[in-house]
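Only one protein chain is missing from this complex, and each of the others stays in its spot.
Should a chain be cited, it is by its letter among A, B and C, assigned in written order, with residues numbered from 1 in that chain.
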Amino acid sequence: MHTKPRDACGIVGIYNLEDAARHAVLGLHALQHRGQESAGVVTALDGKLHCHKGMGLVANVFPGGSPAEGADRLPGTTAIGHVRYSTAGGSNLVNAQPLIAGYMDSEVALGHNGNLCQSQTLRAQLASHGALFQTSTDSELVLHLLAQHQAKTPEEIARVLALLGPAFSLVMLYPLPLPGRLIAARDPWGFRPLVLGELKRPGKSVAMVVASETCALDQIEAEYVREIEPGEMVIIDHAGLRSIRFAQAQTPLWRCLLEHIYFARPDSLVFGETPHLVRERCGEALAKEQPVAADIVVPIPDSGFSAAMGYARAINIPLERGLIRNHYVGRSFIAPGQHARAMAVRMKHNIVREVVEGKRIVLVDDSLIRGTTTATLAQSLRKAGAKEVHLRIACPPTRHPCAYGVDFPDRDELIAHNRSVDEIRHLLELDSLGYLSEQGLLRLFGQNAADFCTACWSGCNPKLEP
Amino acid sequence: MHTKPRDACGIVGIYNLEDAARHAVLGLHALQHRGQESAGVVTALDGKLHCHKGMGLVANVFPGGSPAEGADRLPGTTAIGHVRYSTAGGSNLVNAQPLIAGYMDSEVALGHNGNLCQSQTLRAQLASHGALFQTSTDSELVLHLLAQHQAKTPEEIARVLALLGPAFSLVMLYPLPLPGRLIAARDPWGFRPLVLGELKRPGKSVAMVVASETCALDQIEAEYVREIEPGEMVIIDHAGLRSIRFAQAQTPLWRCLLEHIYFARPDSLVFGETPHLVRERCGEALAKEQPVAADIVVPIPDSGFSAAMGYARAINIPLERGLIRNHYVGRSFIAPGQHARAMAVRMKHNIVREVVEGKRIVLVDDSLIRGTTTATLAQSLRKAGAKEVHLRIACPPTRHPCAYGVDFPDRDELIAHNRSVDEIRHLLELDSLGYLSEQGLLRLFGQNAADFCTACWSGCNPKLEP
Amino acid sequence: MHTKPRDACGIVGIYNLEDAARHAVLGLHALQHRGQESAGVVTALDGKLHCHKGMGLVANVFPGGSPAEGADRLPGTTAIGHVRYSTAGGSNLVNAQPLIAGYMDSEVALGHNGNLCQSQTLRAQLASHGALFQTSTDSELVLHLLAQHQAKTPEEIARVLALLGPAFSLVMLYPLPLPGRLIAARDPWGFRPLVLGELKRPGKSVAMVVASETCALDQIEAEYVREIEPGEMVIIDHAGLRSIRFAQAQTPLWRCLLEHIYFARPDSLVFGETPHLVRERCGEALAKEQPVAADIVVPIPDSGFSAAMGYARAINIPLERGLIRNHYVGRSFIAPGQHARAMAVRMKHNIVREVVEGKRIVLVDDSLIRGTTTATLAQSLRKAGAKEVHLRIACPPTRHPCAYGVDFPDRDELIAHNRSVDEIRHLLELDSLGYLSEQGLLRLFGQNAADFCTACWSGCNPKLEP
Partner (left out) sequence: MHTKPRDACGIVGIYNLEDAARHAVLGLHALQHRGQESAGVVTALDGKLHCHKGMGLVANVFPGGSPAEGADRLPGTTAIGHVRYSTAGGSNLVNAQPLIAGYMDSEVALGHNGNLCQSQTLRAQLASHGALFQTSTDSELVLHLLAQHQAKTPEEIARVLALLGPAFSLVMLYPLPLPGRLIAARDPWGFRPLVLGELKRPGKSVAMVVASETCALDQIEAEYVREIEPGEMVIIDHAGLRSIRFAQAQTPLWRCLLEHIYFARPDSLVFGETPHLVRERCGEALAKEQPVAADIVVPIPDSGFSAAMGYARAINIPLERGLIRNHYVGRSFIAPGQHARAMAVRMKHNIVREVVEGKRIVLVDDSLIRGTTTATLAQSLRKAGAKEVHLRIACPPTRHPCAYGVDFPDRDELIAHNRSVDEIRHLLELDSLGYLSEQGLLRLFGQNAADFCTACWSGCNPKLEP
């Protein structure tokens, strides 16, 4: 009950689309990069909710696009879905979402992306009123508050959302009024993305879709309409689409910059921009701030690819595939013998020896978190004959865990926590190491620069603490 | 959320026994006849609860005696376990027990046998206070009441138990004080059985065991000490065993007579008597009330065996194995073709043709609920050459569903509901049909006769409704 | 490759029945007692064979009556099926039957019940001709001989069967001529049972069924026609049913008496008699040979039931249910702690204390193989208060492993090997022990007495060795 997992997840909602569950599953496939721990879909039909969720990838939980047993177990034209980020300890089916619960006469399902940073206060307050907690998620708190406030109408629900604080993007599904009511909402700081789309087909009434990223819209050929606004709650039901402002959008916003840096899919539209292009620009800016005399630029695949392209172009050094990623690699490899275990850490990336041999290499990645994989790579590159290994990171040093829903390791496992750049360089045995500066990064966003949270670099968020 | 499954289940609790989880699993094996839908065990160690549960038989959920993955996932010397009866609709992992929840600073696990017949009132009252329901079980209500009343000490918990009404036998496990606190309680009417045992081994301090039936004690060689009394709550922790009366035992009690008739295992000690012997006496009494001129007595295996022995002995007709049960048969057989499907209903029982051919047969069973299997059997016996088929049932006609926790079908599916004995005889195409009378049955219990619930025969419980 | 598992199995064949696979599965359900290690079905359609087999019970390999994935994977109106006995070491999917193989242009599937006692000679001879062995079963030898002799026509196949020696009952399925050719054959000694049945339905042409026991016919309402004769091969195809004598029936036959004693289902018709009645007569004969002054007769359930009924009746002592069997018990229970492991051996049988307390008990079982379970039971009965424990076994001492297909333990694990009756009595701590004598047993079969194999008692088969 006490380990609080970070909920960096993906959510999707479908309204007025036959076979809604399968479309939700398709959307979750597109959002799979946002969470691989568990997947779930809830549909509404005839005043009842239907649920299937399980541990693992979408393809495992929904083989062939539906539950393994009983393809027809998720009927209806309204659905919400959720994928959950893999966390170390609290991996548990009871925490898988969407959560379903009942209060008053009502059932509701909830899918939540984000982390309630006031969860301790909220939990204590709820506990003192006799609340019974059955999961270890923040998301359950939202349901408890709805129950405590007996919130049923959109207006009542809006009043509860106003109490939550940062950070959430969420979808909710009520089975009534028929054929179900889909609610989507985003916190006033706009931490996590959430977009609205529609699917028009000849001879059919329009279907509505909400999703964490536009790639989920693309997957089912829904057209992007707009973002759900910070502080906005959208209600979609038989009466159409309605919007309620449960709180004024904060000025400035605190959009999560990591969505652009590495979290969102490169082809999505996030906060109005395409991550792939943002990352390329980061690479270019990095090249200007941290140039190096080298023979080739080598991306750490797949994460460093966009930034490396920008870097190589800006500094006019050829981009080369010196590392190949093995996409078949499973999660864990447990070997008692020492040699077999040592070899297993090398399963993910492979070196193209002839590319790197005798070369001065600039290794480019989007970020540097723990640094363990990168250390192994740098070492392997040298063994394969690289003359110099320079590492360039297309964002500032990640020094602090995220309180708003990105699943970072503990403070002490962050390689940049309490270490200078030179200390890190030394630790990783690099010839040089360069990060993109915070100013350099923010400058790329022009007048929107103020609207981003930078707490994982600067350590505190002056905007939040009064 | 709205289908209320009947909770006729089995529970077990272990205190101060190394490898507590495996002993709990052994106990659940012995109680498997009380519930085949799901199985679960929770242990306490170092102030935390550890849980594993799953759908299906104990042997499937705990292959080899422990969770399939991670045999060491249930550490500790304190454990509770639960098996749940297979119900038609609400079969769902979320309803599997023990339930785990948190309130205030505390975790608790609960295993419950019985049905709270005031659940609607309790649920409505809890809902009006903002309770959030995450299962469709009555058992969750107990946890909600504990949370609502912030009950932590045994005395506070006792006050909550006093609110529940009929019917419950339950075990609870708190992780603190170390090494865990085991609580066992039984409603003041004494509906469901619950016994206390102890396990003494040379050189070790005594271990305590609670269980639905003594057969679970026998399984792990624990000695029977006594029943948990109606209205009693037993607390077992580092301070030893304590007993609190949370309510006075009702006079008379409402022990469930079906425990003796068919629910409990024949070799258990239930309410102070052995079901096998009770069933034999029922058969004897039935023979006196409903004799018949026949050639052989044939039990419907395995349920009718004890009663048939009593019947045959009393009437002095030879007992013969005319029917053999196939114990390997799985639950369901789905065949599209009509012939294959028709054949599948015959999988459970097989007729020994040479035994029954040309004979006048008295078929004996412990009870008659839906009557569908019995109808098939009677028909098959005739096809196999039986000259006459007489059916004798060793209890009164079951006319009403149970409100206290036995998983009966709906009223309309009970063959005796709104039908006279002769109508049933006609429907089943029998030469004669006889039931043991309610008086005849109760007479067998002598002065304890008043201490039984007979609501499933008489339809209402005059003791309950004022 | 070298461990030769004993093949005491069950086989079934279906011809001209829509949904043949599901009917075969139903038949295998009825034969489940003959083998729990693996199950498999092969069908023929359009000149091709279709196969599904797996480890475990029929209900696991064919949940709902068909393969778990792809219920339509076994099309056609012709099918054979097989269940295999659980053996200690060689449990392996590669040995599961029916075996499928190709030779010349032909595919064939084979299901075999029995053990080729000349397998070493046959194997050596085949090996010297370059045969490649891919399983460790005797059954593969039959296929190799067919291939080596290029046997395709029924006459050619018959010539190969004549080479096999004891012991086999088998079914074969060829996909051609359409809609498939079903072959059933039985060795000239008649070791294992094999029966022929037919299924007549109005408006449809008759379907043919072969099976190890009649209970498989009963299961699908096929009528018993006759035994497949020793030395007979039956061919069922589009041309109807034909019979070939591939060898003269031996005089006398060597029918396996253990089929009657404990292997076959009590309600089957085996070698023209009903095992339940044979076992009752054994019990009666045992009572006359080995009477005892006692208070109650207690069968070891379920195996000793029929014999105990006969014993009790003959000696006029009441039959009582002093032991209850727990039918839910899974195969194995692995516990590291000593107490939990010790308790696990007690999972299968439970004692009804009030029945046995203070009583002189005659425990009756059909046979005594290893003696370990019986030893535990005797001990437990004493602990539960039994005054005396007398054991009566309704067959002679089993002193020798079977060479013809019954899965016995090794010689040294047979409690009666190299031990006198009194030594066994002492070992099991019994007050007395009595076996039915070989003469007493054979006398029950009248003029058929000579037609049984008694090698597991006498140790050698004088009829076989010249």
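The rule is short, and it goes like this: a contact is a pair of C-beta atoms (placed from the backbone, for glycine too) under 8 Å apart; a residue touches a chain by one contact, two chains touch by 3 or more.
It should be emphasised that the depicted structure is a prediction, and the values quoted were computed from it without experimental measurement.
Just so you know, the chain we are not showing touches A, C across the whole complex. When the full complex is taken into account, the listed residue touching the unshown chain is A:306, out of A:306, A:367, A:398 or A:454. Touching the chain that is not shown, out of A:106, A:125, A:350 or A:437: A:350 (per the contact rule at the top).
For subunit A, the residues touching the chain absent from view are 17-19, 22-23, 26, 29-30, 32-33, 36, 57-60, 63-66, 201, 215, 218-221, 265-267, 269, 274, 276-277, 302, 305-306, 309, 313, 318-321, 324, 326-337, 339-340, 343-344, 346-347, 350-355. With the whole complex as reference, residues 1, 93, 99-105, 107, 127-134, 140, 143-144, 146-150 of subunit C touch the missing chain.
Going forward, only the chains that are shown with their structure count from here on.
Chain contacts here run in a simple line, from one end chain through to the other with no loop closing. If each chain is reduced to the average of its C-alpha atoms, the one that sits nearest the average of all protein C-alpha atoms is B. Relative orientation of subunit A and subunit C, expressed as the C-alpha superposition rotation angle, is 180° to the nearest 5.
At the subunit B-subunit C interface, residue numbers used by both copies make up over half of all numbers present, so the two copies contact each other through mostly the same positions.
The centroid of the Cα atoms in subunit A and the matching centroid in subunit B are 47 Å apart.
Averaging Cα coordinates per chain places subunit A and subunit C 59 Å apart.
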